[in-house]
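We show some of the complex, not the whole, and keep each chain where it was.
Letters A, B and C mark the chains in the order given here, with residues in each chain numbered from 1 onward.
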Amino acid sequence: MHKTRLEAFSDGVFAILITILVLELKAPHGANWDALSPLWPKALSYALSFVYLGIYWNNHHHLMHLVQKVSGGMLWANLHLLFWLSLVSFATAWMGENHFAALPTALYGAVLLAAALSYFLLVTVIKHQQGPGSVLAQAVGKDWKGKVSPLIYAASIPLSFVSPALAMTGYVAVALLWLVPDRRIERQLN
Amino acid sequence: MHKTRLEAFSDGVFAILITILVLELKAPHGANWDALSPLWPKALSYALSFVYLGIYWNNHHHLMHLVQKVSGGMLWANLHLLFWLSLVSFATAWMGENHFAALPTALYGAVLLAAALSYFLLVTVIKHQQGPGSVLAQAVGKDWKGKVSPLIYAASIPLSFVSPALAMTGYVAVALLWLVPDRRIERQLN
Amino acid sequence: MHKTRLEAFSDGVFAILITILVLELKAPHGANWDALSPLWPKALSYALSFVYLGIYWNNHHHLMHLVQKVSGGMLWANLHLLFWLSLVSFATAWMGENHFAALPTALYGAVLLAAALSYFLLVTVIKHQQGPGSVLAQAVGKDWKGKVSPLIYAASIPLSFVSPALAMTGYVAVALLWLVPDRRIERQLN
């Protein structure tokens, strides 16, 4: 099995997932500020999810860079990740439409948590396949970002019922964590 | 005609088909459990169809691996398969919205059956083109999975009118059958 | 400019156009035959448009095969073709929803006519660029199919106001004309 076709399919899914997000941003019926302004929670949720899917695409890109051979298990672990990422648009729409109410904000965190864990699973499957001296294991190293992120998501889920604003702060903080370039990994890759 | 462009187009269609499924999972208007919980039949149907399209993509991937030359007949047999797979999202939405009622569950099986038969047709067209000593014929072998699956679909269609739950068990069983890796084929391919 | 990226973009657009057609096939609210059966004009229109987009993708594929170098004019002629093909989903939905009423059936023909003319324009731009002794000019030859098709579309547009069934017969006839493989072209290409 060729890596290129797995990448092409994943790129296609990423491209569609990041693009259909905007379909939830429906044009309001009025033509004035009063019609446009209630859209801000949807617009904000949209921007955050766009960044998250961008981060996943970026990380997936780097991950595939370190894969030489595709196995059946890797393929399904990859589809499993895409499944959870496909639910981001649903969770984004629900959270935006309900102005960051408690349960939708918690569900958004649950989808992010499931995506993070399935990314971790994908990395583990690849490392396991590469065996001792795995190129990926060396490149990823201790991966503190990958370990801290699910903890913050897991904490944000119950926190949503206390203060959705605090939970949102957690989601934004994790996104910023990944946006800041990690020089060590880039050095290893170049 | 180059195989790469047929693969690229098919990958694009697979990626879109698997992703637009989620568009049927509309965000509910309320923000509480009472609004979310009625979605479970849609969510379950979504997950099952996601797995089915993943299986088809996976099998299509392996199939194309064994193709050297693309003919006009193969191209149309491929489009014919994609046509039936494109109806999966319609059947999924209808079945999920009607909580696995008899007719929608039967139609879901009919679409799966049509897709299975058109996959079989595609395999036959490729084998015929490759002639005696076909690489594909050897790799596929007796293909008991490919023969058992349409039988289970065909049995599940009338069964839907007796017990939709039993028909659904049939659809889930076939999906599991394909998810379990087939060591013999993988060995031949590696 | 590389041909591969023009092909990749066009393949992406073709894959999306052929797939979003099915989004117009909305799941009915009831779960019985009375709910399903009124969908037949939509399902029929869907199948016809799926075949048409498949034919265009197929022909586009062959056309690009004979292109060595991409010019700015070719790129815009290609986008112009994709523009008209993008309106197929709109015309399909309107025609299907109105059970092949006169005006929607005429508009469907008008979109097919515009697509056929823009395909002809794309071929002309490529031939002009390749100059005398053009590989494409030789492969296409007299192209009677390409000349007959727009005539049938043009005749079907006014015919829609007399008998939509006759106009539809024209659209189906042209589709069949292209589905039947043209041995001479295939011979030249192989």
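In this section, a residue touches a chain if its C-beta (ideal position, glycine included) is under 8 Å from a C-beta of that chain, and two chains touch if they have at least 3 such contacts.
Source: prediction; values computed, not measured.
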| item | value |
| --- | --- |
| Size of the entire homomeric complex in copies, 3 being in place | 4 |
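In the analysis below, only the chains that are shown with their structure count from here on.
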| item | value |
| --- | --- |
| Chain C against chain B, contact positions shared by both copies (same if over half, else different) | different |
| Remotest chain, chain C as reference, centres from CA atoms | A |
| Where chain B and chain C are represented by their mean Cα positions, the distance between them in whole Å | 26 |
| Separation of chain A from chain C, taking each centre as the mean of its C-alpha atoms, in whole Å | 37 |
| Multi-partner residues of chain C (at least 2 other chains) | 12 |
| Touch list for chain B against partner chain C, complex | 1-2, 5, 8-9, 12-13, 15-17, 20, 23-24, 72-73, 75-76, 79, 82-83, 86-87, 89-90, 93-94, 97-98, 101-104, 107 |
| Interfacial residue positions of chain C with respect to chain B in the complex | 7-8, 11-12, 14-16, 18-23, 25-33, 36, 47, 50, 54, 57-58, 61-62, 65, 179, 181, 186, 189 |
